[in-house]
Structure formats: structure tokens, C-alpha cells
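These notes are about the structure you will find just below.
Every protein chain but one is kept in place in this view of the complex.
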Amino acid sequence: MSDNTSGCSGNCVPGMKKDMLVPQLAVVTDIRTDTPDVKTFRVKSLDGQPLFDHMPGQCAMLTLPGSGEAMFSITSSPTHKDYKEFSIKRCGMLTEALHAMEPGQEIGIRGPYGKPFPVDTEFRGKKLLFIAGGIGLAPLHSVIDYVRANRDAYGHMDILYGSRSAADLVDLDQIQTEWMKEKDTDVYLTIDRPQEGWDGHVGFVPSYLKELAFKPDCTAIICGPPIMIKFVLQALIEMGFDKKQVYTTLELKMKCGIGKCGRCNIGSKFVCKDGPVFRCDEIDELPGEY
Amino acid sequence: MSLKKIALTELDRFFSAIALKKKIYLPVEKAGQYDYAPWEPGITYHPEVLHTVKSAKSVFFPQSEDLVRYKRSGLSLAITEVPPEDEEFVVFGVHACDVKGFEVLDRVFLSDPVDTFYKARREHGTVVSVMCPQPEETCFCETFGIDAENPGADVQARICEGTLYMEALTGKGEALLEELGGIVAETNEGKDSEAYAKAAEEHKKIMEKLPLAGLTTDGFGAEADLLTLFNRPEWKELSSSCLGCGTCTYVCPTCQCYDIREYNTGKDIRRFRVWDSCMYSDFTMMAHGSPRPDQLQRFRQRFMHKLKYYPDNYEGAFSCVGCGRCLQKCPVSMNIVKVMKTLGGADHE
Amino acid sequence: MSVNDTVDTAVNAAAKEWKPKIVAFCCNWCSYAGADLAGSSRLSYPADVKIIRVPCSCRVNPMFILKAFERGADGVILCGCHPGDCHYSTGNYYTRRRMTLLFSMLDYIGVERERTRVEWVSAAEGARFSKVMNDFVAKIHELGENVKVGDLRCKQ
Amino acid sequence: MQAISAKIIERAKELMREGTVTKVAGWKAGEFFYDAEPNIFETAESLDGLVYNRFCAANLSKYMIKNSAFESAGKVLVILKPCDTYSFNQLLTEHRIDREKVYIIGAGCEGMCDIDRVRALGFKGITGIDEKGDGKTLVVHTLYGDGEVNIDDVLVNKCEFCKGKAHKIFDELISDNEDEGPRGDRFEGVRALEAMSPEERFAFWQGELSKCIRCNACRNACPACSCRKCVFDNAASGVASKANTDSFEEKMFHIIRAFHVAGRCTDCGECTRVCPQGIPLHLFNRKYIKDIDEFYGTYTAGEEAGQRGPLITFTQEDREPNSVSDKGGN
Partner (left out) sequence: MHKIGVFVCWCGSNIAATVDIDRVVAEAKVQPGVVFAKDYQYMCSEAGQNIIKDAIKEYGLTGIVVCSCSPRMHEATFRKAASQAGLNPFMVEIANIREHCSWIHKDKEEGTEKACVLMRAAVAKVTLNTPLKAGESKVVKRALVIGGGIAGIQTALDIADAGFPVDIVEKNATIGGRMAQLDKTFPTLDCSSCILTPKMVEAKSNENIRLITYAEVEEVSGFVGSFKAKIRKKARYVKEDVCTGCGVCMSKCPSKKGLNEFNMGLNNRPAIYIPFAQAIPNVAVIDSTQCIKLNTGKCGLCEKVCTAKAIDYTQQDEFIEEEYGAIVMATGFRPIDASKFDEYSYSTCKDVVTSLELERIMNAAGPTGGVLLRPSDGKHPHSIVFIQCVGSRDVSGRGKPYCSKICCMYTAKHAMLIRDKYPDVEVHVFYIDVRTPGKNFDEFYRRAAEQYDVDYIKGQVGKVWEEDGHLVVRGVDLIANEQIILNTDMVVLATAIEPDPTARKVANMLTASIDTNDFITEAHPKLRPVESPTAGIFLSGVCQGPKDIPETVSQAGAAASKVIGLLCKDKLTTNPCVAHSDELLCNGCSCCEKVCPYGAISYDTHLINDHGVKETRRVALVNEALCQGCGACTVVCPSGAMDLKGFSNKQIMAEVEAICL
């Protein structure tokens, strides 16, 4: 774990003096509107050099001075070295300001932070089941694209993704044009309520999951609203999964991103450096403050 | 290594000599209260003062400090770093508990990734500790294995019969005493001298009589079971009167939580760090809620952090030095001792 | 320690001729109209005065006044309808009490009392508006730059 | 006060056993004699830990907001000292407490002592305090020997200038000095400041406020500062701030705080009592109280519930704001 954070200090800090809390300059080169309240921002360094290396599941701090700073998971795959992408839902003052940005806006970025999904260790060679709800697809996006880029290193991949409505499905276009066509991959989409023009599945993610009745021979990776995670986890257990087979991410308020400001701890763990990725059996050992 | 000494009446000369070259911080009286502040001519040292309100940590980890400045115009952004401390300074008069407090902070700020602002101050600061004068009933530093008679730091000092005896413990300390060669006198008296030992002896007697002398950390620390401690029902009553203010946090030598905020001067945007308190309701507040919605959880967080989470992360070391400031300052007389006694091991069941 | 540029500020301030910054809050119905009348009557007053339109003097929160001082204002003046003539019947009566207490407190902490004022100016009193502003600016010139209340970071 | 203490415990137990109340807000014995802490007792047995002594200065009325909230079940018994009842009334006026859910025992008070003032007299390592039978002297035991102090010399500031011993609201009284009147001239500190030159006043406040560490103890203890979310904590308010980043921020915080409680502050003195830096914050509030009394007629917030405060009313003859310039020292 400490490899990642310390690895960063070499990568992202040109010159020795710069503190970890000081971001580097970056520019938003492209803004995609995914859903009515989610936009995806592509961020590059000013000189075209890679900002820093990251692994799927890791996060970075974005700052728009005047509006503040916050942690976002990196949506793009590490295989895209020249940029980082962030899918961000509008839900507060900073995200409001980020959504109001235009391409060309310079921002501050620092990272990567946190423990990634074990894509090169535990996940290797395994069958993978991704379960996401709403904006929860963002952290999984990077993993899925990473797996796709190294497709042969992993087993079969199932992706179950649901949202409130068709319009709220993040990256529907890419899902349909790329993921659905990926070899050895099945994608299942669902929306909460029926709507015109939608001939796919309708219903909540946990119930669809039960309908699909996946065999517990794969590693499950869940991300979405807390209530969804709770019911999905229940369903998986019922389906015979062991908590050790299930990974999820946690979200808490963060300021420093490096385990010092004292905000994002759950028990002795800091989400910013020991998370955000947790195996579900590890979570059981933590106090319920998340 | 032999001791250096200076009469308390000569301290002014001592401070002026240091001040010629560098800043010297010491407990300074302001409107009836003591806090660390730079020495200026006219300021006298009060050896009888046990505690400053804010601990000595404020010298290395100030309540607020700028980290970076931004300027925005149109789409462009300019980032200006704020240089870390680059001048030598001295901190004088730190007692054993506060010295130990630095160690607690060091583990957090100097562990990877290093906090350069803190590190620069630590590197540039020379700490002169002094054996504490009369301890108060609220003192319990021994609980955390602190030797109040030998506080440590770069230079360790002890006042015996109107004279300040100093002993350099580090290279930095030696260099400082070296520089002051003309001011402090070399003494032939060793640490075994009668006066020197007597001062410690008397001190020790008081330490033994302290009402909290027997307090132990049993039941806490890395070995304790986290969830059992966390789920103890006593937290509810313990926290029932907590006001959720930040007094305990801000007077504590070991609390290190901080917030990072922005201030827009209209000309530039300053990003600065300020002390924060896990006792505040907005500490972990997010748009959709807080994982610690009630004062019970916030109260528990603070003490679990000191007595359990911190030891888990730092080889069993506690994040409390027994200085007793929170015992004296809490508006509703709540404090870590009550928590330790209520939830602690067999000794106090 | 945090960066402190107070010395630079002093040098800069001395270099430039000091021009006071004065914020005037004017109620929409009387004083703002009074200021308009001063304008259409070409009754001049110093350009240091910048007017902020508020619906009623009772809209002015003490925080706005302190905010102005924080940002480096040298004087703050609040103008409303004459007591009894408030467009909203009672607004300026509340203003009067609030500002009386606020000004008293500023005085109490040692801020020069003349840096804050309340004046009642009707829509017909263009001449009075101009006179009030001239007097106020003259007073602020007398007092000089505000160094007691203000965030130093904004002065750098 | 021991007699009163015993009666309180007895009555509290009765009320709890007969089901009139389900919990009791009182003070619990602390680590030392002097650090009685506010506590919510939930069982009759635990009430044996209830204390009422010279160090029960903490005002319990603010706890009643939470304990009488809509979702809070049952009735709570609260022990209020005479001065605390003003705060309670003010909170009733502002609809913050549900009177139906609170049972008040008015406890007689002979004045509370401030351990910091005992320390300021030079006592260190205080291990115990006894009250002499004369009701005027405390015997202080310390690690370094014993000594005596005159109670009058170590009273909490609010008790030094007691408003009088009469309870303004209660369900029952356990008190034998209801008719004792006010004590001292509580505006003398304000007057002393007013008599200074503006420069002296500025220096005084600069010195005091620069000590502020923004721990928010004053705010969080204040029964009038009971906002669900304080403007200074609200990022959207435009004035949010957290620390003494600049000396102006402290002034702003304390002036706005004083203004927000003007006409609502009952002068309960908690702000000054709890300040870890010993800032005489009551001088702000008493200044407003004095101004209000002088400008708009004597008004005592919390004298009775339902009063209309001086800042939410007016008369047509009120004085002009500029006129405050005409007074004060020079």
C-alpha cells in the first residue's frame, strides 16, 4: 500500500520543496455531459507529460481555487497515460463550480491517493462481476477498462449496472459501443422505473442481481449508493458468495488525502490511504462509522 | 558531557544573545494567560508557570498557516507555493509532556508522505526543555511513561536554587550552547551534584503524591479489542454533556487534525491550513450526511483516536501525554481521565 | 510561520496617494432615489463613495458592514427613508436600533466612531444626499486610513 | 448547599420513581471536588452520583433543547439555579424548549466558585476543597500545603454580579434564599472601558481577542447561541471562518456573536466562565445590555417567557445611531 503514496512523491512533485498538499497545475481539455447531473472531465498536464501514474480505484484531489478542493475517483484506465478522467456528479458547491467549467480551464490536481483494486494480484485470472449503481460506476470504470486492456489476464466479466433512468446511466454510449462488444463480457443494464423508449430490464440492482443468479465462482466488485451496496451484499451472501470475494469502495469527507488531517478514519483505518477500496470482510472489522 | 548554567536573573542576557541570531519562542504572558510567542526585550520568563494555554505544538504546527496561493484570471491558474520555514529558531521552556507531544506529532507529520511545513520547522527549531515546576493535581504524564525530571529535547534544563542548568542532548543542542559560550557558564557540577539531584528528588516526591499517579492505560492501546471498546455503552453517558466545542482539542499537545480552507482576498486565493477538531459537528459532514452524526460518536472518536486508533497505527504509542490541560479547560469538566477510568482496565473497575 | 507582508503594505500605501474606500448602502425607495436626484441635479460628491442598492435600510446586516471593513473599507454609511416614511412602514425603525447598537459596539472596541454613519435621506433630498456624502468623505479624510478593523490579507 | 443537594436527590428519585420524569439533568461528581460535570441521569440509582455544590456553575438550560425535542420521549427533570431560569425562559420565548417536557426544580444558590480564580491566588496542585461552616471561607488542600480563601474572592464572574436569587420559572423550589437581591454593579467593567480613550479600548480588546483560539466554547456553551448551524460554520454564509487567521476574524466573530445575542442574552456568564483563555467575553454582552437599558428602557431577557426583545421592536422616538458617537470617553 505505502508503495503507492510514496511512489507519488517521486512522480508528482517536481523539485523537493513542494509539499504534498500543494497541487500541480493541470488543464481540463474535454468535458462530456453524461447525464443531467454527471459530467466527465478529461484533465491533462500543461506540458503534455503524464500527470502521474495511477492504478484502478485510486483517487485524486481536484482543486478549483475559490470553490475548494475534493477527492474524486479516477475514472480513466491507467493505460491512458496522457490524461486522467473524472466522472463527477453535481451535489455541492465545488461540484457545481466544476460543472460550470469550460474546456481550457486550468485547475489544480494532486494524487494519486488510496489503495487501488488488486487488479494485478487477486483479480488476475479470476472471473469478475461488476455491480454498480448511478455514479458508482465511476470507480469501476477504470477497473473495467484496465481489464479490457489486459483482457486475457482475466476470466469472464459480467457487468451489472443500474440507474434511476436511462438518462442517468453514465457513459451509456461507451457501454453500448465498446463494453457490450468486448469479448467474454456480458453487460446487464437496468433502470429503476419503466420509461418510454427503454426496452431493457426495469427494477432495482439488487433484485436484478438475484434474477441473474450469478454463480459464486467470481470476484464481485460493488460500487454505488450505500443503500444499494447494503442490499447487493446481502444478495451476494444469499447467492453463496463469501465476503472475501467481494470488494467495494467507501467514501468519507477528506481534506488532506494523505492520512494526516484526521477526517476520514474508520477506526484505525484512513479511507484516503487505507481505502477507498476495501474487501468486505475487512469492513466487518471496522466500527460502523461510514 | 558537562552542564552549562546561568542564573535566572541573567536570563535576559541569555535571550538577547539568542535573539541576535534567531527567533526564540517561550511562554509569554498576554492578558493574564501564557502562550508561546517570540521573545522581545522586556519579556521575562516565568519559571513557575506550568502550562501555556495552547501547548508548545503551536510553534511547530501553528493554528493557521498558508500552504499555497492561487491567482485565477479567465481560464488560467497560477500556483505560488509558500516556502516552508527556512530560518533557525529556538523554543525555550518546554516541559516534559509537551516535548513528548512533539514525538506524537512527529509520527504523523514526519511519516511518509512527509509534511514539509512541519518538517522544516522541526529541523530549524532547537528545543530547550525545562523540568517542570510544581506539577498540578491534573498531571498524569507518568501514565504515559514520561520522565518529568528529564524531559529530553535538544537541550534539557533544570532549575535549581535560582540557576538554570542546561545539558545538550543532541548536536543541535550542543551547537546552541556552543554559540552561547560567552553567556552560559561551564560548570564543574555534574548531574550528580547535590543541588541538581535534590531538585529532582523533591519533584519526584510530588509526582508520587499526585492524585492521578496510579492511572494506567490498561484496557487501551494496540492490544485492546477495538470493537469491544468502541461498542461500550458507557460512551453515551460520558458524552452526554459534551458541548462539542474544540477546547480540549486546541489545548492538546497531541491533537493534530486540521482543515484546509481558502480565503479569497479579492487579489489572490490563499489556501491555508487551520487546526480542526473532531469534536465539531461539521468535521466529517458531507452533502448527504455525516458518519458521526451525534456528539456521542464525535466524542468517542476523539478518545478512541488517542487511546486506540493511534496506538494501532504507531506501535502502541498513545496520543496523550498526560499534561492535564483538558482537565483544567473543559467547560463541562469532561476529560480523558474520566474516559480512561470509566472504560479502563481492572485497576479502576 | 505564515507569510506576513505588513511591512510591504505600509511601504506601498505610503507610495500611493491614499484614496478612501467608502461603501454607501441606500434603500431603493428614498435614499437611492435621493442619490439619483443628486445626480440629475449635478450635485457632486467624491467618487470614493460607491453605492449599493438595497430594498430597505433594514436589509443591511451588520455582517455587511463588517465585511466592508474586512475588505479594507475606510467608511460605511447607510441611508434610508426618514423615520416614519419607510416604504415598508417600519423597516428603518429596526435599522435605527440595530445600527445604534452596532455603532456603539464598534466605538466600544475602539474603532473610530465616525467611520460608520446612518443618515435619513428622502427621494427629494438630492442636495442633502450630496452634502451628507461630502461631509462623510471629509470626515474619513480627517480620520485617515482605517487600520483598526480590516483583514490584513486584503491589504497586501 | 449540602442540605439542598440531599433534597434535590431525594425529590429527583421520587419524581423518577413515580414516573413523572424519565431522566434528570443535573451535575455529577467529577474527578476532583471542583469539577462537577453536567450529566443526564437515566436511572434513579445513578442519582446518588448527583452533586450540587459550590462548583456547579454550568447552566443546564441549553441541554433542554435536545432533551425536549419533538422526538424525545418522556419528561426531563432539570435543576436550575436562579440565573439559569432566565436562559430557560428566553429559550421558551424562542420556542426552543417544549415546556411540557421539562420539569424544573429551582435550586437555591449561594454563589458558585471559580477554580481558576482559586488557582490565580497561587494555589497549585489542589487536591480538595472544603467549605467552612461560616459560608464565607473555603479551605483549599493542595499538594504543597493547605490554605484558606474568602469565597467572595473566588466567585464566578456571573455570581460576583448575581442578578438575585429568585427563580423566574420552576415547577418546584428547593431554596431558602429566594428573596435575596442582586449583588454588585455588573456594569462597572463596561463603564471602566467606556471611560478609556478609544486607543486604550482598542489596545484592551486587541490584547484580549488575540488570545482567542476559536475553540467555540463560548458559542457552544451559550444558551442564546443555539443556532442549529452557526453562520461561522456555514460555508455558504460568506462569513464562515475557523481560526484566528487574521486578527480581524476574531473581532468579526465576537462582534457578530454579541450582536446575534443582543437583546436575547440573559447575562448568564457562561461565555466568560468557559473561555480557556480567560477572555472577559461578558463585557461584550453587558455592553449591549447596558446600551439597551439606557437607550430603550431597562430590559431583562428571560425575566419572563414570551417577552418581545428590544431588537424586534421599536418606538418612533428611538435615538439616532450617530448619537452613540456623542458618548464614551475621550
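Some notes on this structure:
We call the chains A, B, C and D, going by the order they appear; numbering starts again at 1 in every chain.
Rule of thumb we're sticking to: a contact is a pair of C-beta atoms (placed from the backbone, for glycine too) under 8 Å apart; a residue touches a chain by one contact, two chains touch by 3 or more.
Please read these numbers as outputs of a predicted model, since none were measured by experiment.
Of the chains on view, those touched by the hidden chain across the whole complex are A, B, C, D. Residue B:S73 is the one among B:T9, B:S73 or B:N188 that touches the chain not shown.
Of the options C:M63, C:V121 or C:I140, the residue whose C-beta touches the omitted chain is C:M63. Counting over the whole complex, subunit A has residues 100-102, 105 touching the chain that is not drawn. Take subunit C: the residues that touch the chain left off the picture are 21, 23, 32-33, 35-36, 38-40, 42-45, 47, 50-56, 58-64, 67-68, 71-73, 84, 87-91, 94, 98, 130, 154.
Subunit B meets the missing chain through residues 72-74, 266-267, 285-290, 293.
As a working rule, only the chains that are shown with their structure count from here on.
Chain pairs B-C and C-D differ in how many C-beta pairs are in contact, and the one with more is C-D. If you average the CA atoms of subunit A and of subunit C, the two centres end up 51 Å from each other. Taking each chain's centre as the average of its CA atoms, subunit C and subunit D sit 36 Å apart. For subunit A, the set of residues that touch two or more other chains is empty. Multi-chain contact residues of subunit D (touching two or more other chains) are listed as 245. The part of subunit B that touches subunit A in the complex is made up of residues 67-68, 70, 72, 75-77, 79, 81, 83-84, 108-109, 112-117, 226-227, 230, 256-260, 262, 264, 269, 271, 273, 276, 278, 283-288, 290-292, 297, 301, 304-305, 308-309, 312-313. Residue ranges on subunit D touching subunit B, taken from their complex, read 30-32, 35-40, 42, 58, 63, 116, 124-127, 142-144, 207-208, 210-211, 213-217, 219-221, 233, 242-245, 270, 273-274, 276-279. Chain contact summary for the complex, subunit B toward subunit C: residues 62, 64-66, 82, 85, 263, 265-267, 270, 272.
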